[in-house]
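The complex is shown incomplete by one protein chain, all other protein chains being positioned as in the whole.
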Amino acid sequence: MRHTMKVAAVVSVAALTLAACGDSGSDKPSSSGSSSSSSSSKKSDIKVGMAYDVGGRGDQSFNDSAAAGLDKAKSELGVQIKEAAAVNGENEAAREERLQQLIDAGYTHVVAVGFAYAASVGKAAKDNPDVHFAIVDDASPDSKGANVDQITFAENEGSFLVGAAAALKSKAGHIGFVGGVNVPLIKKFEAGYIAGAKAVNPNIKVDSQYLTQPPDFGGFGDPAKGKTAAEGMYQGGADIVYHAAGGSGGGVFTAAKAAGKLAIGVDSDQALTAPADVRPVIMTSMIKKVDVAVYDFIKSAADGKELTGNNVYDLKAGGVDYATTGGQVDDIKTKLDDYKQQIIDGKIKVPTTP
Amino acid sequence: MNRLSPRRIGLALAAPVLALLVAFVITSLVLTLFGDPVLEVWKTILHVPKPRQTVQIVNAATVFYLSAVAVAVGFRMNLFNIGVDGQYRVGVFAAAVFAGQAWLPGVFNVLVAIVVAMVAAGLWAGIAAYLKVRRGVSEVISTIMLNAIATGVVSWLFAKVAQRSEGSNITETKTIPESSQLEGLKLIPGATNRVFTLVVLAVIVGVLYWFVLGKTRFGFDLRATGRSETAAVASGVNVPRMVMTAMVASGALAGLVGMPQLFGQDHNYGTTIQSGLGFAGIGIALLGRNNPIGIAVASLLWAFLDIQSNALQIGVGVAQEIVFIIQGVILFAVVIAYELIRRTDIRLEQQRVARELAAQRHSTAATEGAPA
Partner (left out) sequence: MVVVHGPGGAVASDPGRVRLPHHGPAVPDPRARYARPCAEPPAPTRARTRSVAITASPPLTQTTASGTPAVELEGITKRFPGVVANKDVTFSVRRGTVHAIVGENGAGKSTLMKILYGVQRPDEGTIKVDGNVVNLHSPSDAIAAGIGMVFQHFMLADNFSVLENVVLGAEKLHGIGDAARHEIQRISDTYKLGIDPDALVGDLGVGARQRIEILKVLYRGARTLILDEPTAVLVPQEVDELFGQLADLKDEGVTVLFISHKLDEVLKVADSITVIRRGTTIDTVDPSTVNARQLAELMVGSELPSPTTEESTVTDRVLLRVEDLVLGGGGGGRPVLDGISLTIHAGEVLGIAGVEGNGQAELVEVIMGMREPTSGRVFLGDRDISDWGTRDIREAGVGYIPEDRHRHGLLLEAPLWENRILGHQTEKPNVKGQLIDAASAKADTERIVKEYDVRTPSIFVTAGSLSGGNQQKLIIGREMSHSPKVLVAAHPTRGVDVGAQASIWDHIRAARREGLAVLLISADLEELIGLSDTIRVILRGQLSGDFDPDQVTAEDLGAAMTGAGEKEQTR
């Protein structure tokens, strides 16, 4: 009995520790967030509260992209900001509470980053009709409301372009895809990527792997898992791996560097944001301009035109794109731009499920 | 179980109080070390919760309680069911799928779905029990493995039944019909949100746990096995059967863990369902010393810390994960404190027995030899 108790203690403490480690990204929710933009030149009545997904600011990916939009709004529009990040494995009530806390603290505009907030945004929007909301990656009836800006992206279109780039660059005719968590959103990346690759080379081999299964969202913040998955693909013969795995992507880059192969980044232009030593292996990135969407939301509010309804950021709207930093895709740029145009023109329909 | 005496109560309270103090000191040190505002953090965590937050605390505690009781059933007979996490996931998934079909009307749908969850989770735990009894596989190992397998199996089945509403990135099972959704109880005045209706379930489970373990033959056998398996065998307890029963019971209780949220909040099993409840249960059972009241207090404490910490990021700018440190330190400190106090207790009792016997001997002038 006593022995069991001791083991139990160790295990449960370990579980807590792991939970804490898994979210190390959010250890530093910008403490500057509490300060208003006293240094900025302009002042605004708009106070923006930002609720990040798991990982928070500093994940070098999705959340960081949203943070960039927020920072831009702060410096250019002089809005006050406040940030808070989700905890892995939390429940619906915790998300609702986070939004409510921001509202209680007097924030007039609340940006919820990530589809997990769909229901809570819907609820908070109904309870607080005077507050304006934006939700990234959701356009469902759950979050619909007169005071909600539903921001979605055509990730499949952007992924199509990097898929095409991978196929054009692959010498082995064998590429890979690492998804963070097996959810429909990430499958959209996979679908576009495969479609783009097959458009170039119908016989190309594409390995796909997801790091975790919901409700475990750890796959978005576990570089070790990302590294293992990518290593497997490189050893299996793939020479380019595209990741849509948030913070786990760092592991994919490490694996690419070790194998002397290439990788494709996601969300931000990772050849600019990743640690310097792995930047050379990042051939291109599928840019999902969350920053633009977030900035648009705040900018419109500052201009007195609150955005509502579903705003789709696709290729046409410039919401997604591929990155050219590093010049590794310069030689195929014309081909890629050709595909881009075809998608914009509707000549190519990119699937959303693999 | 023992007659209460002031000494006993004092010792029983000393451990948790000590653990809380230690946790307070260590957390403060950590905060100071990283230059965070210590005072502000404690102010935020210890502020009087708003009615809305009180409801959240009760709701979170309800779920923790069920999870901890499930773990405690195993603990009481020295079985370490680390698989509550997997078992509850299997249970809540089965119940969500069943209830979503709406084969039965209203409350019947809820009741039968709860049974479905218990059966599914109990059977899942039964695998570990079978492996232990028949193959001698440690339940610690098998339940950890089964947690991973549960995640996989549920994801796989989920992919088959999941649906997605237009424009949403969340997949979920069919939402249970409105007649079976439990609106909740208005227990806390001034709160807009409601306490889970199935808080009732936690109360029932708590009472049953106390009754079955403390008052029945079955409970006696279970506790005897936990205290000394050899003595239990000699007393006629069929230990393998007991392992089987206790493990399945623990699993069935684990099946209840997801019920309050399923019927009172989520109304379906989706990708955003809460995880990690089973592990929280281990710590809470430990803190509550497997005692139904103790577990209730521990659950409320855990829920209080969880909910109150939500304000940390926004109010103080400190990551709310600091609560994991507090909880972890509490656990470590409490285990050490319990062990120290257990030893003190034994020593004190032996001394007391010796003293009282010596006093008796003096008064009766015993004729027989001194006890060894």
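Note that the chains take the letters A and B in the order they are written out, and that residue 1 is the start of every chain.
What we mean here is this: a contact is a pair of C-beta atoms (placed from the backbone, for glycine too) under 8 Å apart; a residue touches a chain by one contact, two chains touch by 3 or more.
Owing to the predicted nature of the structure, the values given are computational and were not obtained by experimental measurement.
Engineer: Which chains here touch the chain that is missing from view?
Structural biologist: B
Engineer: So which of B:T32, B:Q101, B:T192 or B:Q350 would be touching the chain we can't see?
Structural biologist: Within the whole complex, the residue contacting the unshown chain is B:Q350.
Engineer: Which of B:L31, B:V154 or B:V237 sits in contact with the chain that's absent?
Structural biologist: Looking across B:L31, B:V154 or B:V237, the contact with the absent chain belongs to B:V237.
Engineer: Tell me, which residues in chain B touch the chain that this view leaves out?
Structural biologist: Where chain B meets the chain not shown: residues 1-3, 214-221, 223-224, 227-228, 230-231, 233-238, 346, 349-350, 352-353, 356-357, 360, 368-372.
As a working rule, only the chains that are shown with their structure count from here on.
Engineer: Going by the contact rule set out above, which residues of chain A touch chain B in the complex?
Structural biologist: Residue positions touching the partner: 1-2, 4-9, 11-13, 15-17, 19-20, 23, 26-31, 33-34, 49, 82-85, 87-94, 97-98, 100-102, 105, 115-116, 118-119, 127, 137-142, 150, 152, 182-185, 213-216, 310.
Engineer: Which of the residues in chain B end up touching chain A in this complex?
Structural biologist: Checking each residue of chain B against chain A gives 52-53, 56, 59-60, 71, 75, 78-80, 82, 89, 140, 151-152, 154-155, 158-159, 164-171, 192-193, 226-227, 261, 265-266, 271-276, 279-280, 282-283, 285-286, 306-307, 310-311, 313-321, 324-325, 327-328, 331-332, 334-335, 338-339, 342.
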